[in-house]
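Can you read through this structure? Questions will come right after.
Missing here is one protein chain; the remaining ones are kept as they sit in the complex.
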Amino acid sequence: MTDAAMVSPRGEVKGRSLWADARRRFLRNRAAVAGLVVLAVVTLLSFGAPFLGLRAPDDINWDMISAPPDYAQGYYFGTDQNGRDLFVRTLYGGQVSLMVGLVATLVSLVIGTLWGASAGYLGGRIDNVMMRIVDILYSIPFVFFVILLTVAIPRNFIAPTMLMYLAIGAVSWLDMARIVRGQTVSIRRKEFIEAAHASGVSSWHIITRHIIPNCLGPVVVYMTLTVPAVILTESFISYLGMGVQEPDSSWGTLISEGVNAMEVAPWAVIYPSGVMVVTLLALNFVGDGLRDALDPKDR
Amino acid sequence: MKLSIRKLLLPAVAACALLASVSFAEAEMVFHRGNGAEPETINPHKSTGVTEANIEADLFEGLTSYAANGELIPGVAESWEISDDGKTYTFKLRQNAKWSNGDPVTAADFVFGLQDAVNPNTAADYAPILDVIVNAQAIREDTEKDLSKLGVVALDDHTLQITLNGPTPYFLGLLRHPIAYPVHKATVETFGDDWTKPGNMVSNGAYMLTEWTPQASLTYVKNPHYWDAANVKVDKVVMYPTEDLAEELKSYKAGELHATYDVPSEQIKDLEANYADEFKNTLYLGTYYYVINLTKEPLGAQSDLRKALSLAINREILTEKITQGGEAPAYSWVPPMTGYSQAYVSFKDMPQDDRVALAKELLAKHGYGPDNPLNIELLYNTSENHKKIAVAAQSMWKAIGVNATLRNEEWKVYLETRDKKNFEVARAAWIADYDDPINFLDMFLSNAGERNDAGYNNKDYDELIAKTATETDPAARMKLFTEAEQLFLNDDPMIPIYHYTSQHMVSTKVSGWEANILDFHLARYISIAE
């Protein structure tokens, strides 16, 4: 196995060359770089919105209720049914949506990868117990679970936006754990792992230095599926009217407000969902680029 | 691998084939109507919503009924006499009124029906509106165990006498509420709670239930035994639960529905412009308002501050730009009603600029201003429409220097918060159960309990309302109501925002649909051209 050759008996990866290599590969992938640029622009605009000298997101213009885009007056995305600037609201909504995606995915990445790799590597009874726990959490239809949480926990107790971060984060690591475990189970019998084990390398070391790097391909691919999935989940719950609440808005709340008037005010759904779709696409391209860059088998 | 996928596919394919074999047979004249939501129950004594009332009005008939234009007309009772003191009603029932199984509808059926409605074991939410009948309240509160003590007596098969506690001019209108519909004794006794199921139900209206698939449709067909069956044109009515208004409208435009339950407010402007013949929009007996919690400071103690909040709300702009459904800007609590002259808030005729100036002045008087803004919290329940109005109100208050925080709660939480008076200002609304001012004004009696969401407590007001209960002259009674409402509005315990309108799309194929303030459209008046 080529991988075994890359690893010294003490299990130290030659990090510098691997990451430098990966960066070079990533930068050569045009779609991925374009995705990264788009992502950076959306993120900067969203979080920089308060400093751009735009209208306030709650400014009402009574003469521009549900008005189509008007470049002369600077309403690039038109206005919503309260006469508020949709461009500004989309940017502010991006803050919430991106934060939900980021927080939940980080949780998913850290907990899920460690959990899945440990279960898969250690095997036997421990695997059984660990995956049983995942199964149990899994089998609660998790959006239902989030909805029940938003119903059960009063809004004056915790802000709906905060609750969204926590609730989605708490449930979104499960998929990752299963995928990583599946990969680990098939990796753990490979010779280089057995060799490492035989030479007395600790389990923790094997998991973090051998198993996880070798799972990175599927993990990165799955992660790029998780961020959009999380953003979509938040928007789904907001669509049901149970997620983020005024004065906050997210892409999900904006789209759900727009979707009812699709026939008469298409801009109210096209622009926010356009921004969301472009962002999700960019995330996917970046993810694919990362996968190709990190794939050890292509080296 | 292949096997497992095929295994997964099989049940789906089988299910598809099964469904394909089911198809609908079209009857002669069918009326497809959007009806908002899945009916919770079609037991007229237990139901509470508009959705259910629409169905029950077709399936059942009370002593009085609705004309196509909503006016009160004789129902099962063909005539009645009212005693001079206004307390005793004697109804003559139609000889030819029949149940859907052919049994005659008798006075005993109404005795049974009204007894069932107030019977504490029925646990009817709406039983209190029958409290005007002698002993009704005692029976429903379980202090009087003998149902026959209820002031409803069958003098003979076709003569019914109802005795009331006091003169009640709206009593005839109340009799067309579902709570006063008769139910078929033998059926109820045979099937228990299951009597409302298709196949079991026996009803006395123009239609009888044939099919009820939850969340899909509820179907009823013409009742051949109905006394006026000869004039009933539509053979079959299908009511659909249409929760998603945007989809309901599409379904209507695609020709799947003849009439909609409602229309999405976002699209009203477009419908008015492009579907003028089909868009029906008329005033409805309801008021949308912001109630102020009088038990909380500083708003509770300072009527000036409450008034300032009310002054700042530009109702014209709100109804024109936000709700857009032709709602009437509200300056009174009781909506426009025949025979009643509304009282108004003091500033009704003041231009908005002056109102804003006055509001600022009132705030300044109590030390609030740009340096020391008044902070309030506005509570509303989760809904796109409530949100839009709250956001607008927030910005209008901002203009007079009031900082409003929006607090959004999900329906049941909101109800609890409101009942516990845990709010400062809250969105609320009331739709009339029957067309009489008392239905609005009795809410703010000091002994109305949780219903009195402002915590309003005014002895003079209580006395005025009490007086109306014994007033036999209808005009004098209405004057007392106006006086009471004026007293109430002068205290500014609420900010009336608009009086509701009802909105429907009705196909040009449909005739006999008359817009009316009660928004009842019985299928017996409808006919459909093909």
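Chains: A and B, in written order; residue numbering restarts at 1 for each.
Just so we're on the same page, a contact is a pair of C-beta atoms (placed from the backbone, for glycine too) under 8 Å apart; a residue touches a chain by one contact, two chains touch by 3 or more.
Just so we're on the same page, contacts and distances are computed from a predicted model.
J.: Since a chain is absent, check the UniProt entry for it and pick the matching name: "NADH-quinone oxidoreductase subunit L", "Sarcosine oxidase subunit delta family protein", "Oligopeptide transport system permease protein" or "Heme exporter protein A".
T.: "Oligopeptide transport system permease protein"
J.: Give the labels of the shown chains that the missing chain contacts, considering the complete complex.
T.: The omitted chain makes contact with A, B across the full complex.
J.: Check the options B:Thr213, B:Asn274, B:Ser446 or B:Thr508 and report the residue that touches the missing chain.
T.: B:Thr213
J.: One chain is left out of this view; which of A:Pro228, A:Gly243 or A:Gly289 touches it in the full complex?
T.: Residue touching the absent chain, from the options given: A:Pro228.
J.: Using the definition of touch stated at the top, determine which of B:Ile292, B:Ala392, B:Val413 or B:Ala454 touches the missing chain.
T.: Selected residue, touching the omitted chain: B:Val413.
J.: Could I get the residues of subunit A that touch the absent chain, sorted low to high?
T.: So the residues of subunit A touching the unseen chain are 1, 132, 135-136, 138-145, 147-149, 151-154, 175, 178-179, 182-183, 185-186, 189, 217-218, 221, 225, 228-229, 232, 235-236, 239-240, 252, 255-256, 259, 262-263, 269, 273, 276-277, 280-281, 284-285, 291, 295, 297-298.
J.: May I ask you to list the residues on subunit B that touch the chain which is not drawn?
T.: 1, 4-5, 8-9, 11-13, 15-16, 19-20, 22-24, 38, 40-43, 46, 48, 120-121, 123-128, 140-142, 193-194, 196-197, 213-216, 240-244, 246-247, 250-251, 253-254, 256, 410-413, 415-416, 419, 433, 449-451
Rule of thumb we're sticking to: only the chains that are shown with their structure count from here on.
J.: Give every residue of subunit A touching subunit B within the complex, in rising order.
T.: Per the touch definition, subunit A meets subunit B at residues 58, 60, 62, 65-66, 81-84, 150-151, 154-156, 241-242, 245-247, 257, 259-265.
J.: Subunit A touches which residues of subunit B in the complex?
T.: Of all residues in subunit B, those touching subunit A are 245-246, 264, 266-267, 269-270, 317, 321-322, 382-384, 387-388, 390-392, 394-395, 406-410, 413.
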